[in-house]
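Would you mind keeping the following structure in view while I ask a few things?
Heads up, one of the protein chains got dropped from this complex, but the rest are sitting where they should.
Just so it is clear, A, B and C label the chains in written order, and each chain counts residues from 1 on its own.
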Amino acid sequence: MIAAFGDDALLRAALDFEAALAKAQAAEGLISTETAEVIGQVCATAKVDIAELAEEAAHAGTLAIPLVFRLRTLIAERDGPAAKLVHKGATSQDLADTALMLQAKAGMSLIVAEAQGLTDALARLARTHAETPMLGRTLLQGALPITFGLKAANWLLGVDTALRRLERECDGALVLQLGGGAGSLAGLNFGVVERMAAALGLAAPPMPWQARRDGVAGLACALAILTGAVGKIARDVSLLAQGEVAEAFEPRVEGRGGSSAMAHKRNPTGCQVALSAAIRAPGLAASILGGMTQEHERGLGGWQAEGPVLAELFQLTHGALAAMGAVIEGLEVDAPALHRNLARADVGADTGESSALVRRALAHYRKDR
Amino acid sequence: MIAAFGDDALLRAALDFEAALAKAQAAEGLISTETAEVIGQVCATAKVDIAELAEEAAHAGTLAIPLVFRLRTLIAERDGPAAKLVHKGATSQDLADTALMLQAKAGMSLIVAEAQGLTDALARLARTHAETPMLGRTLLQGALPITFGLKAANWLLGVDTALRRLERECDGALVLQLGGGAGSLAGLNFGVVERMAAALGLAAPPMPWQARRDGVAGLACALAILTGAVGKIARDVSLLAQGEVAEAFEPRVEGRGGSSAMAHKRNPTGCQVALSAAIRAPGLAASILGGMTQEHERGLGGWQAEGPVLAELFQLTHGALAAMGAVIEGLEVDAPALHRNLARADVGADTGESSALVRRALAHYRKDR
Amino acid sequence: MIAAFGDDALLRAALDFEAALAKAQAAEGLISTETAEVIGQVCATAKVDIAELAEEAAHAGTLAIPLVFRLRTLIAERDGPAAKLVHKGATSQDLADTALMLQAKAGMSLIVAEAQGLTDALARLARTHAETPMLGRTLLQGALPITFGLKAANWLLGVDTALRRLERECDGALVLQLGGGAGSLAGLNFGVVERMAAALGLAAPPMPWQARRDGVAGLACALAILTGAVGKIARDVSLLAQGEVAEAFEPRVEGRGGSSAMAHKRNPTGCQVALSAAIRAPGLAASILGGMTQEHERGLGGWQAEGPVLAELFQLTHGALAAMGAVIEGLEVDAPALHRNLARADVGADTGESSALVRRALAHYRKDR
Partner (left out) sequence: MIAAFGDDALLRAALDFEAALAKAQAAEGLISTETAEVIGQVCATAKVDIAELAEEAAHAGTLAIPLVFRLRTLIAERDGPAAKLVHKGATSQDLADTALMLQAKAGMSLIVAEAQGLTDALARLARTHAETPMLGRTLLQGALPITFGLKAANWLLGVDTALRRLERECDGALVLQLGGGAGSLAGLNFGVVERMAAALGLAAPPMPWQARRDGVAGLACALAILTGAVGKIARDVSLLAQGEVAEAFEPRVEGRGGSSAMAHKRNPTGCQVALSAAIRAPGLAASILGGMTQEHERGLGGWQAEGPVLAELFQLTHGALAAMGAVIEGLEVDAPALHRNLARADVGADTGESSALVRRALAHYRKDR
C-alpha cells in the first residue's frame, strides 16, 4: 500500500494521464495521431529523477508544471511541434485528481483482498463456534450467555457492511477529472472525457468535479468506518486476551508481541496496530470533510490537503485489515475458559437465538458476495 | 428539526417502541393479545412529566428504567400481571437505538424537503444562466471564462450527490434494534423483530446491531458531507457578494443581515449559517467515528455519545439547507457586474463547453429524481 | 453548568456588557453620567421575553440587534436622547464575545470546584493505597507489580496538570472584547476597554481580538485535554470493575447503574458518562480549531460556530468531572482481589519505587495548590 501511494506510482499515474489525454484528443481529432503516438512513447519510456521532480513540484506548488516541462523537453527531441501539445487543454488539478484516483483504485484492490481474507476468516470462526457458549458482556459487565459465533458474526457483519459501503463510494469517487483551466472543458470536449475515462479504467463524471469534493470525502469516511469496524474486533480480542479473562489470544508469531522489559509477556500486537489505526482515522476523515468548502471553480488549500490524508487513510485501513486478518486467521479460542467464565458469572445457560442469528448472518454474508 | 430530536419526540418514539414490542410479541404468541392491548393503550395515553423523567434518566444512566417503571405503574392500575410484560425481552439500548432511528427518520423527511427545495432552485438558476458568461476563478485568482450556469450546476450536483448518499445511508441505518440483554434475542425470536420493524416503519436488520455502529457512523458522515456541499455554495456566494466583486447577493430580507454598528451593511447571513454549520460538522462526524470501537456485546460510552451528536448534525444540516435554500431562491445576480469583471480580467470570451455541461448536469439531475 | 450557558445567563451577560460599556464611556467623558445611569438602570431591571428574543436573534443573525432595539425602547421611556447612546461604539461581536467569556468565567468556577473535589479524592486514594500492591498492566496484559497508590497518583497528576493548563488558558482567554465596527475602537478609546474589563472581571486585551481566536481555541483544547485525563480514569476503573478482574468498583448509588433487562447488573455509569464525554470532546475541539482561519477584521461563520461548541465542551467536562468525582470519592477497592490477581500473574512482588513515586506525586500536587 505504501507503494501504491508512493512517488513512483504517482509518477506512473501522471504519465498515464498525459498519454491517455493525448490519445483521446487524437481520437476526437483535436491533435494528430502521430503527435499522440510520440507523446505516448515518451510517457511510456521517460526516465525521471523522482527526488528532483518532487522538490521542484513543492516549489512550484504543483506537480504538473515541472513534469510537463520535462515531457516537453523529451518530446521536442523527437518531434518539435508535438512538444506544445502534451497536457493540452488540461490543468494541474486535472492531473493531480486523476492520478490520485488511479492510486486510490490500486489501493482499493489491496483493501478488498485483505478485507475478504478477514471476512472469510470471520465467517469460518462464526461457523465453527456457532454453538460455543460464552458470557456476553455489556458495559464491560457480564450480562447473559451468547455463543462465540454470535460475537464473530457481529464482527463479520461490521466489516462486511463497511467494505460494501467503501465499494459503493468507489463507484462514485473513482472518476476521471478533466476540465481544463476553469473546469469548462475549453479546447476539449466531452468525448475526450469519455475516452480518457475508459482508457484509464475510471468512470466518466457528469461534469468536471474539481470543486465538488464529496466523492473524496465519501471515500475518506468509508475508509474511516471500515477501520472503525476492524478496530472494534481488536478492542474485543484485546479484552478477551486479558490475563484474568483469557478466552482468546492472538496467534503466536515468532518475533512479534514481545516486550523489551518482560520476557513473559505476549502482547496483542495485531490489535495494537488496528486500534492505533482506529484512533487516527476519525481525525483524518475530519480533515478531508473540513476542506469541502472550496472556493469558486478550484479551491485554495482544500483539495491540496486531500492527497496525503487519503493516502494515510488507505495505509491505516490496509494495515488494520492485514493485522486483524492474521489475528483472526490464527485466533486461539480457549473453550474451557469460555465455559469457566460463563459458569462463574452465574447468568444461566440460555444463549437465546444465538446460533440462529449466526446462520442468518452467514447467509447474509454469502448472498452479499 | 429541533422538535424532531426534542424530548417530546423521544418520549413518543420510546412509547411507540414499547407498544410495538408488545403487539409483535402477541402476534408471535409470546404474550397474550389482551396484555398487548393494555400496554398499547397505556403507551398511547400515558401522561409523563418529561422534565422529571429526563432527570431520572440522567441519574440512572438510561431512559428505559424510569420510563418502564412509570409504564408498569400505569399498566398495573388496569391489569396487574400485564405490568411485568411491558419491555419484556428488551433492554435499554434496544429502546434508545430504535427511538434514535425513529427520530432520524423524521429528521430525514425534513432534510429531504429542504434539500429538494434547494436543488430545484439551483436547477432553475443553472438553467437561467446556462449561457451567462462570467469569470471563472481558481486559487482565488481570475482564470478563464465560464457561465454562471456552470457554477450553479456544480453547486447542484454537489448537493444532489450528497443527498443521494444520505438517502443510501438511511437505507442501511434506519433499522430496528432489538436484541435483549446481550443481543441474543433471548426470550424473543426473529419474527418479533420483523413485525416490530414493519410496524415502526424501519428496516429489519440481519442481526441485532447494538455493537455495530457503522450505520450510525455512515449517517453522520453523509450529513457532514451534505453540509459541506451546502457550505461550498455559501463560500462562493459570500465571495461573489464582496463589495469589490459584487456579482451576486443574498436576497434582502426584512430584519436580516443588519449590523448593530453599521447601518449601511448587508451581511450574508444565510451564508454565515451554512458556513458555520460546515465548520462544526466535521468534528461531529469525527466524534461518532471515534466511538466505533465498542466493547463486546454493548459498549461503554461509545453509543451513549452518539445521540446528541447525531441530533446536532441533523439540526446543522437542516439549518444550512434552509438558509441556502432561501438564498438561492432569491439570489440577486448582477449580470452587468459579471460582464464587467470578466472583461477587466482580460482572459477572452471562450466559455468552452459550459452550456453543454449545464445541460448534462440538468439531465443527470432530472434522471436522478 | 447548563444554566451557566443557558439563555438566561447569556441575556444577563449581554445586559451587563451594555451597562458596563455605558458606565466606562461616562467615566471617559464620552457620554454623560446621567445617560450611563439610565442605561444601567434599564439593563438592571429590563424584563425580556427570552424565547421571543432568541427567535429574533436567529432571524437577524445576531443577538445584539433585537436586544439593543428593546433596550432603546425601554430607555426612550425614561430619557429620549439616551436611547441612541446604548451600545454606542460597540458591535454585535463585541457583545457576543464578551458575553461568551463571562459565561466561560462562570463555567470555570464550576469546573474548578468539581476538579478540586476529584483531585482531592484522588490524593486521598493515592495516600491510602501508597503501599497496596497490585498487578501493573501494560498493553492490556499483566506486566509487573505496582501499588494501587501509584495508579491513583497517575490519575491525580493527569487531572491536576490538565486543570492547571485550563487555568493558564483562562488567563489568556477570559478577556474583554471591544473593538467596534471594524476593531479600530472608532469613537471609543482604550480607557473604555480597561474600565469595562475591570468592571466585568475580565482581562483587558492588548488589542481587540475579534478575528484572533487562539484564546477560544486554547480554552477548547484545554477542556478536551482535561476531559481526556478524566476519561483515562474511567477507562481504568471500568476495566478494574470487570467481573473477572473485580479489583475496584463504582460506589453503589440508589437508582444508578441498573439494567432494564438484567436485575443482577451493576453498570459503571459514572465511567460511562466520562468515557462518553472523552469520545465527544476531541471532535468539538477540532471544530473550534477548524474555524480559526477567519476572514479579515471579522470572520463569516467561524466565530459564530464557537459559542455552542464551547458550551458543550464546558458541559461535557463538568459532567465527566462530577461523575468521576463521585466514583473516586466512593471507590470500593477490593484489596484481597488485588492480591489474588497479582499472585496469579506470577510476576514477583517487587513494586519498585512505587511508594516513593506516590510521595513525590503528592508533594507535587500539594505544592501546586
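Going forward, a contact is a pair of C-beta atoms (placed from the backbone, for glycine too) under 8 Å apart; a residue touches a chain by one contact, two chains touch by 3 or more.
A quick note: this is a predicted structure, and the numbers were derived from the prediction, not measured.
Touching the absent chain in the whole complex: find that residue among C:L239, C:L316 or C:L338.
Among C:L239, C:L316 or C:L338, only C:L239 touches the chain that is not shown.
Specify the residue from the set A:A46, A:L300, A:A335 or A:A356 that touches the hidden chain.
Residue touching the absent chain, from the options given: A:L300.
Of the listed residues C:V68, C:L188 or C:A241, which contacts the missing chain in the full complex?
Of the candidates C:V68, C:L188 or C:A241, C:L188 is in touch with the missing chain.
Among C:I2, C:A44, C:A343 or C:A356, which residue is in touch with the absent chain?
C:A356
From the list C:A90, C:A229 or C:A322, pick the residue that touches the absent chain.
C:A229
Of the residues in chain A, which ones touch the absent chain?
56, 59-62, 64-65, 68, 87, 89-92, 95, 180-181, 234, 238, 255-262, 267-269, 271-280, 282-287, 290-291, 300-302, 304-305, 308-309
Touching residues of chain C against the unshown chain: what are they?
With respect to the unshown chain, the touching residues of chain C are 91, 136-140, 143-147, 150-151, 153-154, 157-158, 161-162, 165, 168, 172, 180-190, 206-209, 211-215, 217-218, 221-222, 224-225, 228-229, 231-232, 234-236, 239, 275, 278-279, 281-283, 285-287, 289-290, 292-300, 350-354, 356-357, 360-361, 364.
Can you name the residues of chain B that touch the chain not displayed here?
Interface with the chain not displayed, on the chain B side: 137-144, 238-239, 241-245, 259, 261-262, 264-268, 272, 282-283, 286, 290, 341, 344-345, 347.
Convention: only the chains that are shown with their structure count from here on.
On a CA-centroid basis, which chain has its centre farthest from chain A's?
C
Just curious, how far off is chain B from chain A if you go by their C-alpha centres, in Å?
26
With chain centres taken as the means of their Cα atoms, state the distance from chain A to chain C in Å.
38
Which chain C residues reach two or more other chains?
Where chain C meets two or more other chains at a single residue, that happens at 238, 259, 261-262, 267-268, 272, 282-283, 286, 290.
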